[in-house]
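Every protein chain except one is present and positioned as in the full complex.
Letters A and B name the chains as they come in the text, with residue numbers starting at 1 for each one.
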Amino acid sequence: MLTRRDRIFLSACTLAVAGVLAAPHLCAQRPAPAAVASPAGLVLRTAASPATPEILLEPDARAWQGVPAQRVALNRTPPLYDTDPPAELEIRYVDVRLARASEKLLLHLTWKDPTQNAEGIAALPSTQPETRDRKEHTSATERFFDAAAVMFPERAAQNGVWPSLQMGDAAGPVLIYYWNAARGAMRMQAEGRGTTRRTGETFPARALYRAGAWQVTMELPDLPAGLPLSLAVWNGAQQDRDGRKYFSVWLRLE
Amino acid sequence: MSHTHVEKSEGTPKRKSRVSRRNFLYTTAAGAAALALPGCRKSEPPVLSALAGDFDPLRSYPYRGWEDFYRKIWTWDKVVRSTHSANCTGSCSWKVYVRNGVMVREEQASDYPRISKDLPDYNPRGCQKGGCFVEYVYSPQRLRYPLIRTGARGEGKWRRASWDEALTLIAEKLLDNVYNYGPDTNTFFSVIPAMSPVSFCGGSRLAHYLGGVMLSFYDWYCDLPPGEPLTWGVQTEACECADWFNAKYIVLWGSNISQTRIPDAHFAFEARYNGAKIVAISPDFNSSCMHADLYWQINPGTDAALAMGVAKILMDENLMDVPYVKEQTDLPLLVVTGTRRFLRESDLKAGGKDDVFFVWDTKKSQPAATPGSMGSAEKTIRWNGVDPALTGSFRVMLADGNAAEVTTVFELLRSSLAAYPLEKVAQLTGLPAHEIQTFAREMGTRKPAMIIHGAGTNHWFHNDLTNRAMILLVALTGNVGKNGGGFNHYVGQERIWPEHGFFELAFPEGRKKQRFQNTTLWSYVHSASKDPHQYNGKPIEWYIQESVKNGWMPLWPAGGRKPRAFIVWRANYLNQAKGSEILETSLWRDLDLIVDINFRMDTTALYSDVVLPASSYYEKVDLNSTDCHSYIHTFGKALDPLFESKTDWDIFQALAQKISEVARRKGLQPFRDEKFEWSRDFTRLADDWTGKGSIVTDEQAADFILSHSKETQGMTYRNLQAQPKRFVATDEEAWNSDIEEGIAYTPFKHQVDKKRPWRTLTGRQQFYIDHPWYLELDEALPAYKEPIPEKFPLYWNTPHGRWSIHSTWRDHRAMLRLQRGMPIVYMHPDDARKRGLRDNDWVRIFNDIGQCVCRLQILPGEKPGRVTMYHGWEKFLGFQQGGWQSLTYIKIKPTQLIGKYGHVNFRLNYWGPTGNNRDIKVEVEKARVKA
Partner (left out) sequence: MSKHQYAMVMDLNKCLGCQTCTIACKKLWSDRDGTQHMYWNNVETRPGIGYPRQWDRIGGGWKDGQLQPSPLPTLDDYGAPWEYDYDQRLYEGKKKPVMPTPDPVSGPNWDEDVGALNGDENFYFYLLRICNHCTNPACLAACPRQAIYKRDEDGIVLLDQERCQGYRYCIAACPYKKIYFNEITGKSEKCIFCYPRLEKGEVNACAAQCPGRLRFVGLLDDPGSAVHRLVHVYKVALPLFPEKGTQPNVFYVPPFNPPRRTNYGQSILEDPRLPLEYLIYLFGAEVRDVIVRLEAELNRAQNGTQSEMLQLLIGRDAETRYQIPEPLVRIKMSIG
């Protein structure tokens, strides 16, 4: 049963998609002088890069200049809970670059975020707490951090059906490469909302905040063409976490 | 990742298929978006459906393996019993948990044996401070190795020294002092043996064999209630706290039990449910007052007026227990009206005794000698056919042939009570007159009735009068010596139940061969302290001189010499001293050597020359007991002394050995100590110290106490480690009741039930003290006297509180985090408003003595005209200037300098001038403090 809220949201998404397809130029901060990002459509192009993954891991590496940026529209999840205040659509798109190098897929994301929510969290010390005079302190309890992620199915689609955008489903488990401005990169798995869990592994990722924008790079495995990818961005200033975020529709990897 | 199999006795949870508030549709990517759609709202309680799993978390959960996370936290390798030695009077037994060789936590042992099924038991016993002591063990304040100061005293500049170097320095200085200046220039200060007697005795034995001076503490801390030695001839005797449950009327008078008797307060509130009424008398509405049936916000320092006013009502309305009064008090004793002195046998016949007294026998219309007085041949107070008069005046023929009018103490008391009519008392105390009347009637009729008494009234200059007036109430109503009754005072853990064994261990050659000194007097005389007041037209110096000349109070060093060495252990002398600032700039400067033995760097240690690291409470062998209960239990070593610390016992043993070594090295001839006719051969001191090798280890010392005391016959340190044990008996020479199985201990049953004489001159609870000074000062009977006048508008109130035991825990982070992190002064909103002060402001507290700068908290429950700082704050923490004792100075009361009056004689910690501190006034203003 579609409530009024559902209807509004569906319309918003339709508009968003339509808007993306018909997007006018929107200037974005660029990592390096390059062509204006063009709308991605539903396909994400990749470029072969002569640089190494190590070099490409640096968000402002010159090697990214040769990789065209694709603008992906972001949708805002609607307030999911009675207690959620609605949030403005402040981050409307993310610019994506994909480069294949040395059997890796390097992902470069850029998006505008006026506030950097990335305070350092004390790392857990290596010494035994009992003999340590000081235990590490929580510096704040109410803040959330900027983050970004890319999600894709763990295995090829069955019957051409892609998994639910809601963190996959039982038939279509997903992997999520998640970067958090305070906690770093972590690899996650899920098969539906509420089942997301860290695998315990990290992966190479870097981030750079400059002039009101984030640039984040991730080193992904060599993902096959045709694989659907979805992107997500969290804005800490808007109390984003969990399903309270910005997300894209499924985009097919070229 | 571990998983848990959950075996359940019933079936597996059913899958629920009801729609929840979050119901998601799945769509393909071909659609606009595969996204979450909020589902229907529900007004039923949310039984959630499975979202991705098939469980309802209200009913079951399939991933419970993670629960091991918290299970692993509550694990340990070893648990050891120990306790704390802080002078809290708690004497609580704790379990200390060790994991991976580290002490991680403690929890109350909760295994005190039950006294009876009717009485609530003593478990758990312990407070929040004990519950986090472990943090001290590894804290930055923990002393780890010997230190010798390199900067000025108090500067905090040290160099690490070896034990050998530190002990040699001390030994050489102590011996130098003996031979060059006299053994009485070496001074030793340690408090409260009961909290850790072995640790105390290590030092006292050294002082003993060195001929040094042992200082008092119970009177100096103003915890001694002088009214008890005066009225009862005892140090302090109170019922054990379980006996509170037997009371039907409990008066919390100057005692904030919720804060200062944390392990025992429950007995009072449980007594209330069992039918007692609780009256709380306190100038501030404090944590104990909230659970009272009647709360009285009394004007500070007027408690004796209230007591006298109540005594008057008891008398006027015939609410006294007359047979008890006649038998157990000196109220029927005859006083010669002209001289105001007791009628004595020496008055009636030549060669008669000075310590035989008389009553008027109404049956025979003639005086009759009272049995049981100090001079009486009869060792009982039972009247043998005599019915003493309480009222009336009579004539007797004196030895010199003249007739004299005599009357009873009762009559004198009655006329003195005329000065306390109800309206005047109500006006003085600020309490409603009709409630004072009700209170008096309830005290007279609700039995048994007890007063629980504390520092709130005892820390005043006229504490002796106030004590005596309160004791009068429970004596007039026949409540002393009965379960559930009495005047019960617990400030300070001074009572050593196994007294006999303790004294033998502490002073092996006997107390008559030991120099003892009242610390109040010592601190006053050897410093620039000066009390400007006059007492009956004379300065206190006159009284001190007379007292010392008469041999009433000792004064060491004798002959006007000054003290040279000062050894402190188990105490924080400088931080806690009245007139701390005055002492710091006079006495402290004049000392040649100051040694502190401690487990943490407190203020005294910070201001010492040599600091020796003592093991903490969880790294030693010792015993612990208290007035508050009738058990004894043990310290234990959760770990061996950490870092380079040693137990106090071992430190003094090492020092004794070092002294002997130095004496041998220097070829010292024995020192002739004339006062005791004692030839002191210091080359043998180490051997003497161990009792010629019979008491070498801490455990042997503990066993010595246990085996040499009636209270602990059959007990050993080892068998006590299993569980606290109740004392098996009491030494009749020391104590005034037996240990009775199934019955909580209350004192004075020997007197009330067995009719043994009270330990006083008259053999009775003695309210009339006819010492010449008392007569001159009009204090022969209890009375109300106003606090000593001071200029400045606000009383400076420094009570004991919940967040520290004196200065211990004052610097403890876990405790500070539950307060405001630093020293605070409390003030009533009206007083704050008048001074333009707001909550959390920095303020300067000052008077003519000194000042301190700290922060303010507005407290509506405070009494206007008074500010409160809970006591014990370390000088080095939080204060921008000064400390809590910067505003005080030593005041000595003349009445507390007397001696050689029957039962009133100097005896260490039993009688001597008290270090009162509440008759002080200050002003408070905003302070400017740079961040």
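Quick note on the criterion: a contact is a pair of C-beta atoms (placed from the backbone, for glycine too) under 8 Å apart; a residue touches a chain by one contact, two chains touch by 3 or more.
Source: prediction; values computed, not measured.
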Contact residue for the chain not shown (choose from B:His291, B:Lys353, B:Lys666 or B:Lys755): B:His291
Given B:Arg340, B:Lys353, B:Arg684 or B:Arg813, the one touching the chain that is not displayed: B:Arg813
Candidates B:Glu317, B:Glu405, B:Glu435 or B:Glu740 - the one touching the absent chain: B:Glu435
Residues of chain A in contact with the chain not shown: 80-85, 121-122, 124-125, 129, 134-142, 183, 193-197, 241-243
Residue ranges of chain B at the interface with the undisplayed chain: 1-10, 13, 22, 41-46, 48, 51, 53, 55, 57-61, 63-74, 105-108, 110, 114, 117-121, 123-128, 131-132, 134, 139-141, 151, 155-158, 258-259, 262-263, 265-266, 269-270, 272-277, 280, 285-287, 289-295, 297, 432, 434-435, 438, 601, 606, 802, 811, 813-814, 816-822, 829, 840, 857-861, 876-880, 931
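The criterion applied here is as follows: only the chains that are shown with their structure count from here on.
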Whole-Å gap separating chain A and chain B, where each centre is the average of the chain's CA atoms: 66
Chain A-facing residues of chain B, complex: 21-22, 24, 26-29, 32-38, 40-41, 51-53, 99-100, 102-104, 138-140
Residues of chain A that touch chain B when the two form their complex: 1-3, 5-6, 9-10, 13-14, 17, 75, 77-82, 128, 130-131, 133, 161-162, 164-166, 169-170, 191-195, 228, 243, 247, 249-250
